[in-house]
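Missing here is one protein chain; the remaining ones are kept as they sit in the complex.
Let's look at subunit A:
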Amino acid sequence: MDVYLPIANLSVNGIIIVGLGALTGILSGMFGVGGGFLTTPLMIFYGIPPTVAAASAASQVTGASVSGVFAHAKRGNVDYLMGSVMVFGGIVGTGLGALLFNLLARLGQIDTVINILYVVMLGSIGGLMAKESIQAIRAERSGVPIAAKKRRHHPMVASLPMRWRFYRSGLYISPLAPLLLGIFTGILTMLMGIGGGFILVPAMLYILGMSANVVVGTSLWQILFTTIATTMMHSMTTHAVDIVLASLLLLGSVTGAQLGAQFAQKASPVKLRLILALIVLLVAARMALGLGYRPDEIYTVAPL
C-alpha cells in the first residue's frame, strides 16, 4: 500500500510505517516510555528526511501517552503540581531546542549532534538500567535484598534555594529541580524527536527521589504536554510535521500501546526493564557504529 507523504515529498509503504508505529507502541505500553527513541532512527533509516522524522515522531508519542495519562490519573498516580512545573520547563525547553535546532541546521551539524546525543543518552541510561535490573534479578534469585539507598535525592537538589511541598511525590524540595529537568527534556524532545520518558523516569527516581508510584504517571503527564508543545513548535518553525506520516504512525502506536499494556501486566517488571535496557543499548550501539563507519552518503543537500 503506497502512501504519498505531502510534507516529506516522497511515497512510502504505508504498512511498514504502521508496523513501525505498532512496534514502538508495544514498547511504550510495556515500559511506559514514548518509544520515540526507536521511531526516529528507524524512519531516518527508511529514507525519510531527518527533520520530518523528528518532527512527526513527537506527535506519535503524544498519541501513545494519552491513554496512559488517563489510566494513571484515574488511579491518582499523577502529581499535578510536580508535573505542571516540569511541563512549564518543558515548554521553555522546546523553545530553546528550536533555537538550537535552527543554529545547528545552519551550521550543517544537526545530524551529527542528533547522532551523538543518541549515543550518549541511550548508552548511559541503557547501561544504568541494565546494571540495576541485573542486580535486582540477582537479588531475587539469591534471596538477599539490595541494601536500601542511604539518601533520598541527589545532594545538588537539596542545595537549591526556595522549597515547595509536593504532597503526592512525598517531597519538600525546590521547584527549580523539576523545572531544570523539564527544560532539559524539552530541549532533547525538540532535537531528538523523543518523548524523554526513558530520561525522565530514572531522573525522577534517582535525582529527585519521587515516590515510585507516581513516577510513571507524572512522567507521562509531562511527556504528553511537552510533545504537544514540540509538535506546535515544529509546525511553526521547521514546518516539517507530516500529518499523513504522523497519522500512520499513530494508527500503529495507539493500538500497540494497548497491546503492550496488556503484556506488561503478565510479565515480571524486573525482566521487562532488562529487556528495555538491552533494546536501548542496541540502538545506541547501532548509532555509535554509524558515526564511526564510512556513511552511505558522503554528500548532503540543504536549501540555501
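In the analysis below, a residue touches a chain if its C-beta (ideal position, glycine included) is under 8 Å from a C-beta of that chain, and two chains touch if they have at least 3 such contacts; residues count from 1.
One rule holds in what follows: contacts and distances are computed from a predicted model.
**Q** Out of "RNA polymerase sigma24 factor", "ABC transmembrane type-1 domain-containing protein", "SpoVR family protein" or "TIGR02186 family protein", flag the one the UniProt entry gives for the chain missing from this complex.
**A** Record says "TIGR02186 family protein".
**Q** For the chain left off this view, which of A:I15, A:L103, A:V120 or A:M236 is in contact with it?
**A** A:M236
**Q** Mind listing the subunit A residues that contact the chain we can't see here?
**A** 2-4, 6-7, 9-11, 59-60, 62-67, 70-71, 108-109, 111-112, 116, 228, 231-237, 239, 241, 243-244, 246-247, 250-251, 254-255, 257-258, 291-295, 297-304
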